[in-house]
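Here is the structure we will look at, set down as structure tokens.
Every protein chain except one is present and positioned as in the full complex.
Chains: A and B, in written order; residue numbering restarts at 1 for each.
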Amino acid sequence: MASEAAIRVRGVFHRFGEEGEQHFVRALADTSLDVAEGELLCLIGPSGCGKSTLLNIMGGLMEPSSGSVEVRGQPVRGPRPRDIAFVFQENSLFPWNTVIDNIELGMAFQGVSKSQRRARAAEALAAVGLKEFAQHYPAQLSGGMRQRAALARALSLKTPILLMDEPFGALDEQTRMILGEDLSVLLAQSRKTIVFVTHSLGEAVFLADRVAVFAARPGSIKQVIVVDEPHPRRPEFVTSAKFTLLRNQLYGLLHDEILKAVLQSRADDAGDTKAEPA
Amino acid sequence: MARPTAERPISRKQGRVGRPLSRLVQAGFLVAVVLIWYLAATRWGVNRLLLPNPVAVYDNLLDILRSGEFIGDLETTLGELAAAFAISAIGGVTLGYLISRSRYWIEVFEPLLAAIYSIPIILFLPLFVLFFGLGPASKIALGATISFFPIIINTIAGFGHVDRLFVRAARSMGASDYRLFRHVLLPAAFPVILTGLRMGFTTALLSIIGSETLASLAGLGHRIVHLSEAMEMARMFAYIVFVIAIAVTLNAVVSRLEARGKRD
Partner (left out) sequence: MAIASPKQLSVLHSLARRPWLARLVVIAALFAFWEIAARWFVDPLLLSPPSQVVASLDKVFGTSGVPAALQLTLFELAVAFVLAVVIGLVLGLAIGLQPLVRRSFFPIVLLLYGMPQVTILPLFILFFGIGAASKIAFGVTHGVFPVIVTVVAGVQNLKPILLTGARSMGASHWQIFRHVIFPHMVPSFFAGMRLAMSGVLLGVLLAELYVSIAGIGYFTTLFTQNFDPAKLLGLIGVLAAMAIVLNAVVRRAENHFARWRAE
């Protein structure tokens, strides 16, 4: 594994709105992070702690209020379609296109030549197990299949980095487990760098090489935990003692932060914009 | 409260600056229109028989209002409107309710009514004129006919598509027919019926002005036609402004009533 960081985040602060305004939010405070090439890093933390914001900043969809992000040595100034592909929680497939047209369109946006698109699309669909559904419309697929298709689209772009924002968040538990195992298998085969935002402790431990735990708003990284287990992760890992230990560790770290976040959101609802963690 | 979401675009400035700037553009646009009108009528030599001087229009408007010349025509038009709407409202709501009592009849009539509503019923005006003459009766009849449809369609929709769950819940608590109507069906259907009534009113107004324009001896629509035939452009424009103002006001009042009725 190369020691060169694929993504380098330095001193990122981010605010929404201006101070004094009603909707002013300090989303991130002094966040720094290195994502090593080929690793799967999970970002986990309470609601509103800024992990999705950080992901968007990493991927160039947002400019941070201050601080810097470098991807593969180059500063990030906007989307990097050749280096970074996203998978979102909300279904982002175009409903008016079939699955395979969606994937080919993604490649068209990236700049892949027309002749290559069909083959790569078919390849990506096969990798996620949706080959028979190429001509279906997103509305005809279940939630899990739609996310698979979104993943296929991201994979077809053949980017070295994949940023995933709670991709399985809207799915039921069983689908999540299956998709998680599939993702782990894919990972072992491809050596991509993946940053994965999740709410689920189990998912984080199962998938990640490292887990970055966020503090409550304004978000910053409280601690990074290492999960030393080779990919692909076997289903038996979930019931192992190591897994339970790591999961408990995460729980301990998160518990206080979650409590703080709940108190914060109650204060927000009551109209007090100055609520900040002690 | 702003939630950091993946969908927030990079530029965030537009919200705050937008609103006053758009008002400015609107004001500027209106000023430009009036200005061009004025210049076209006075400096650029557009035929006075086509485009009157806006100042003359204004003067005529004041004259109309002061002299009360408009009262007769206004009475005629509003009278026709009131009669037409009363007929279509009572008829539409009653028949709509009766039809809505049965799933079967709803299924039979809904598409029929929608199909008839989709053609411009003003087409039948000559028939009404043939039958009722050029007087108010033909306008009232046509107005009632045209505005009948949105009212009955919405009434059927309102009563007919009350969630069966509510009906079952009420019945299970022992509600009688009358109670069911008064406390479940009516409140549930009320907003939709109000919308239908508002639409009926607006269409009645439009069709009455329209039929006065096409074939009448009195009323505001007729007055405008009369003035256009006499080529009294400034006065005609003044009446047009007047009628539009009345129509807009009436529609605004009715919309306000609809919103008020829905809120309670």
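Rule of thumb we're sticking to: a residue touches a chain if its C-beta (ideal position, glycine included) is under 8 Å from a C-beta of that chain, and two chains touch if they have at least 3 such contacts.
Please read all numbers here as calculations on a predicted model, not as lab measurements.
Engineer: Pick from B:Tyr58, B:Phe124, B:Phe166 or B:Phe181: which residue touches the chain that isn't shown?
Structural biologist: Candidates B:Tyr58, B:Phe124, B:Phe166 or B:Phe181; residue touching the omitted chain: B:Phe124.
Engineer: Of A:Ile7, A:Val25, A:Leu61 or A:Ile221, which one is in contact with the hidden chain?
Structural biologist: Spelled out, the listed residue whose C-beta touches the missing chain is A:Leu61.
Engineer: Decide which residue listed in B:Val31, B:Leu65, B:Leu217 or B:Val248 touches the omitted chain of the complex.
Structural biologist: Answering carefully, the residue with contact to the hidden chain is B:Val248.
Engineer: In terms of residues, what is the contact footprint of the unshown chain on chain B?
Structural biologist: 6-7, 9, 14, 18-19, 21-23, 25-26, 29, 50, 104, 107-109, 111-112, 115, 118-120, 122-127, 129-131, 205-206, 209-210, 213-214, 221, 224-225, 228-229, 236, 240, 243-244, 247-248, 251
Engineer: For chain A, which positions touch the chain that isn't shown here?
Structural biologist: These residues of chain A touch the chain that is not shown: 59-61, 79, 81-82, 84-86, 88, 90-92, 94-97, 105-106, 108-111, 137, 139, 157.
Here is the rule we use: only the chains that are shown with their structure count from here on.
Engineer: Between chain A and chain B, tell me the centre distance in angstrom, where each centre is the average of that chain's C-alpha atoms.
Structural biologist: For chain A versus chain B, the centre distance works out to 52 Å.
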